[in-house]
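All protein chains but one are shown at their positions in the complex.
Note that the chains take the letters A, B and C in the order they are written out, and that residue 1 is the start of every chain.
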Amino acid sequence: MVCIEDYESTFENKWCPGCGNFGILSALKDALVDLELAPEQLLVVSGIGQAAKTPHFLKCNAFHGLHGRALPLATGAKMANHELTIVVHSGDGDCYGEGGNHFIHAIRRNVDITVLVHNNRVYGLTKGQASPTSDLGMVTPVQHSGTVSAPLNPLSMALVAGAGFVARGFSGHGKHLSGLIRAAVSHRGFSLIDILQPCVSLNRVNTYEWYSKRVVDLSPEGYVPDDLGAAITLSRQGEDSIPLGILYQKEMPTFMDRMGAFDGRPLVAEPYDRQKRQTLLSQIG
Amino acid sequence: MVCIEDYESTFENKWCPGCGNFGILSALKDALVDLELAPEQLLVVSGIGQAAKTPHFLKCNAFHGLHGRALPLATGAKMANHELTIVVHSGDGDCYGEGGNHFIHAIRRNVDITVLVHNNRVYGLTKGQASPTSDLGMVTPVQHSGTVSAPLNPLSMALVAGAGFVARGFSGHGKHLSGLIRAAVSHRGFSLIDILQPCVSLNRVNTYEWYSKRVVDLSPEGYVPDDLGAAITLSRQGEDSIPLGILYQKEMPTFMDRMGAFDGRPLVAEPYDRQKRQTLLSQIG
Amino acid sequence: MDIDTTVKVSGEAGQGIQTVGQLLGLVCREAGLYVMAISDFESRIRGGSSFFQIRISNQPVRAPHHRVDLLVALTSETLELYRNELSPDGLALIGNDSAPIDSNTQQVLFTALASQAGGRIYANTVAAGACLALLGAPLDLCQTIFSGHFRPRGKAITDNNLNAVLLGYEAVKDIPYSGRFTWPHDGPRGALVDGARAIALGALAGDCRLAAFYPMSPATAIMQHLDGFSDAFPLVVEQAEDEIAAANIAIGASFAGVRSMTATSGGGFCLMTEALGLAGITETPLVIVNAQRPGPATGLPTRTAQADLLFVIHAGQDEFPRFVFAPGSPAEAFEVTVRAFHLAEKYQVPVIILVDQYLADATFIVEESLTAPDHIERFIVGDKDMKDPAGYERFAVTPSGVSPRALPCRGKALVVVTGNEHSRDGHISESISDRISMVDKRHAKLDGMREDICPPRAYHGTAEILLIGWGSTEGAIAESVDRMRADGIDAGCLMFTDLWPFPADAAAEAIGEGRTTLVVEQNRSGQLGKLIREQTGIACSGAILKYDGRPMYPHEIVDGVLPFVR
Partner (left out) sequence: MDIDTTVKVSGEAGQGIQTVGQLLGLVCREAGLYVMAISDFESRIRGGSSFFQIRISNQPVRAPHHRVDLLVALTSETLELYRNELSPDGLALIGNDSAPIDSNTQQVLFTALASQAGGRIYANTVAAGACLALLGAPLDLCQTIFSGHFRPRGKAITDNNLNAVLLGYEAVKDIPYSGRFTWPHDGPRGALVDGARAIALGALAGDCRLAAFYPMSPATAIMQHLDGFSDAFPLVVEQAEDEIAAANIAIGASFAGVRSMTATSGGGFCLMTEALGLAGITETPLVIVNAQRPGPATGLPTRTAQADLLFVIHAGQDEFPRFVFAPGSPAEAFEVTVRAFHLAEKYQVPVIILVDQYLADATFIVEESLTAPDHIERFIVGDKDMKDPAGYERFAVTPSGVSPRALPCRGKALVVVTGNEHSRDGHISESISDRISMVDKRHAKLDGMREDICPPRAYHGTAEILLIGWGSTEGAIAESVDRMRADGIDAGCLMFTDLWPFPADAAAEAIGEGRTTLVVEQNRSGQLGKLIREQTGIACSGAILKYDGRPMYPHEIVDGVLPFVR
């Protein structure tokens, strides 16, 4: 039996009081407990940013890597040991800005990992510059006249890139979010949850109130997430009503399925077959 | 009067005989001539690859940069001098692989440049490895059992990223392509033409014949490229019938519009106002 | 020096400590005092422990002091952390949440007073008022500065802050403090400028017109200042999607004809190294600021280091000429930046400016007047300068290695450049002769570049013990020299700003032989020491190395020298 306490870290939490990240962290713990996943079975990989600090505030195996590079790190770890359960925590800058290329290509690979993007629509850790999801015109310390680039739509991107699990959560709806995380981790293949996360210190536009007025839970509406076209349309919907839930889910062959694992065992568990290597070395012409 | 000869370069062309790039090159020249654009008014920017060699085979101003980095180069040049007409030549690896992140974000900026991607669905210059648009399962020298990642759909990506001009051309349909290029260069804002380009040396799957059987010109079908939803649907269509033409076009404020050019003049043409700088320097506290 | 006081204001991130610091600095400046202030913060937005430390003097000060005379601790954690830094007759002010521990500690109810003034958020202003009162600052001066500072934020906020400063000022009236001094009324000695702002001002003066960047501490502040200039000047400041884009945008802009730059720190610089080579082979002027912080990788994002010297000198595959400069103060950072833009265009090469978190964030009174060049020499040719514009060759071979540079679409001359090796016309060439002539041509620039390099600056340069440093440690090293000399130790120093091309002859001459030579650096291996040995054959006698991410203090250098004193 796994319980919440198993996941409690003694490491001091460094987020601002009231930050939406707390909701994500506790939804994550709830989901992990529900999934009966023990800390030693979990690897959390992250980039750099406030979101990416998550693994320190949790008891688990952790690789807190470089800004933007969580996905390739996680990909490599999964390839080495496909028995790992890997959850990636990333920020909107980390995943869609610096790491945008990896985002697209990790989806193409369909590596079986879960990606939780704490989308606060701002660069938190570096003190408030615009992120790829910041509102057009948002004023920041380095964009004093407001941003001039249109915000990126991560869900649409993930959908057209071919992701088999695309969802949106809200850090203010913990229970719902925890359910999404459970579903995402259980999904075989690449799963993305873009999580709306108020940054109480630096984003004065997209606040708890702003979101609370707009978010709409898809499931009571009877939405069935099996139609990619419908999911894309939904993902493009204006910001007056922001759908929460699984927009699209479809199981597809994963990277490991397509690759054909060497003999079913994770690479890391294979013995070193000296004989076989020597035979090859002795036979080369 | 601009004529084709103005664009003839004496530099030896290094593409393979029969390569689809020749069709693109001549469609480009035709379009430039039709646009009455003289070589000295044109800047061609490219990354690295067979496609990216294009500017050498043309008489024009040229910046043949780094693999994957044509878009930021072009963006910088446009910012410095927004009177430049900039055409980017890139490959599927260059633009969607190494340069994937710039692709998304250049679209978000809506810088007024034209991007021609010679999409041969293979890494040409490096001798035939898979590209992001290679067919799933394509066998290559480094993917001896076939690729395991799903191909990327550049048009869908561009559409959901918010591009205001998204088209597909075919190097085998020169006249049609030349019309597209004309339209793209005339479009105010970021314009993308993904050009189907047979690589006769290294891609044995997507040949002239393969394409010729599949491509369908949109315009005789009465398609009007003003509905983003319809364009996305069209872009996702299976490969039995591959639509050619402008999938979507919409003029939107460009980067320069939103930024508000300093006083209408290109940055490069502004005088150095010493007095104004000195006043600021003398007043700082 | 009769006034030399160090005040440390500490607390959590988000408590407005930087604002207190800034205001203290402004009040001192207005009175005609010199200040030198450093900032210390963690990589977080709220909570934790951070401080602002300001040294106030009636003489120029160019390094922080390790002994604190007045500590204003807004949290009990920071009181614990920093009380051991108090000088014997120093004083600590603490707020409600700490209990006074000894006679050097006095409680002031910052938060309660702040609430009185209009809200708890004014606690920092209360603290500033208390602090200024203890130092003996005239109340009206404080009020003038505070109201000037807050005016842009509206009357209500200004009034509340004025209330707060007054309450703080009054609250400490009866607290005895030996550090109180008589304030001059001399008016400002100069501007209050930190390294980041100095670089931004230098870029503006140097006619930079495009800055592309990706946010990264401690470089972001430079871009923030530049962004502030972009309404009034022809200047685009663009946040890119990543550092690779930032560098390539800057190169594209430079190619198209404007002076351009980017600024980053180590990790971002890594990502720019390929573009650095592109600037090198296409001979496109480019200015890159690398504001160093401790690494490797993310390291200590908000701390300081001098550990990228050898990296930036060798960054990028193969070889190409570049300049590397490391200014020692905000005033020099301004100058070096202006010079960087000039030299980048003169030689058509990339220029790297190495600063660090300490210098970027450290505030100095800059007495030197900051001047914009009368004229910007662009080293650019147009059709009118050519016999045959149609035959223009971007990479014409010249004895200096510098080819006449035309701009694209500004005339009949077509400009063709490539990151591949090329012939003179800019088209790809794989021929042996083109390769050799292009490598030699690029290499040839080094001769001219060396002539534009400044030798290291000596201070008591013939002393028995010679400290050798580079960049931002200049103030600390110079002060350590003064202190040692005052103690009868014959110490001097040699400071390098221009590090590449390395001024080898000047260095060898200045260093000479037969005395104790110690490099002073903020890295683990003594990089300047290695460079000196590589370039001159001289092995220094030792090294004083600090790599904990904190600024170098003069006393640490003195301590490091002592074992070498005979």
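Details
Throughout what follows, a contact is a pair of C-beta atoms (placed from the backbone, for glycine too) under 8 Å apart; a residue touches a chain by one contact, two chains touch by 3 or more.
In this text the structure is predicted, and so the values were computed from the model without any measurement.
The shown chains contacted by the absent chain are A, B, C, with contact judged over the whole complex.
Checked against the hidden chain, the listed residues A:K29, A:H89, A:H102 or A:R182 yield one contact partner: A:H102.
Touching the chain that is not shown, out of C:A92, C:A117, C:A305 or C:I352: C:A305 (per the contact rule at the top). Contact with the chain not shown here comes from a single listed residue; of C:C270, C:A340, C:A360 or C:A463, that residue is C:C270.
Residues 14-17, 48, 50, 66-68, 97-98, 100, 123-127, 129-130, 132, 141-145, 201-202 are the ones on chain B that touch the missing chain.
As for the chain not pictured, it touches chain C at residues 42-43, 244, 265-267, 269-271, 273-274, 276-278, 280-282, 292-303, 305, 307-308, 310-311, 313-320, 418-421, 428, 430, 432, 435-436, 439-440, 443, 523-525, 530-531, 533-534, 537, 539, 547-550. Annotation for chain A: contacts to the undisplayed chain at residues 11, 39-43, 45, 48, 53, 55-56, 59-66, 68-69, 71-81, 83-85, 101-102, 104-105, 259, 262-263, 265, 267-268, 270, 272-274, 276-278, 280-282, 284-285.
Simple rule for what comes next: only the chains that are shown with their structure count from here on.
Here the CA centre of chain A is 31 Å from the CA centre of chain B. Per-chain Cα centroids separate chain B from chain C by 40 Å.
The geometric centre of chain A is 37 Å away from that of chain C, both derived from CA atoms.
Each of residues 97-98, 100, 132, 145 in chain A touches at least two other chains.
Chain contacts: chain C has residues 241-242 touching two or more partner chains.
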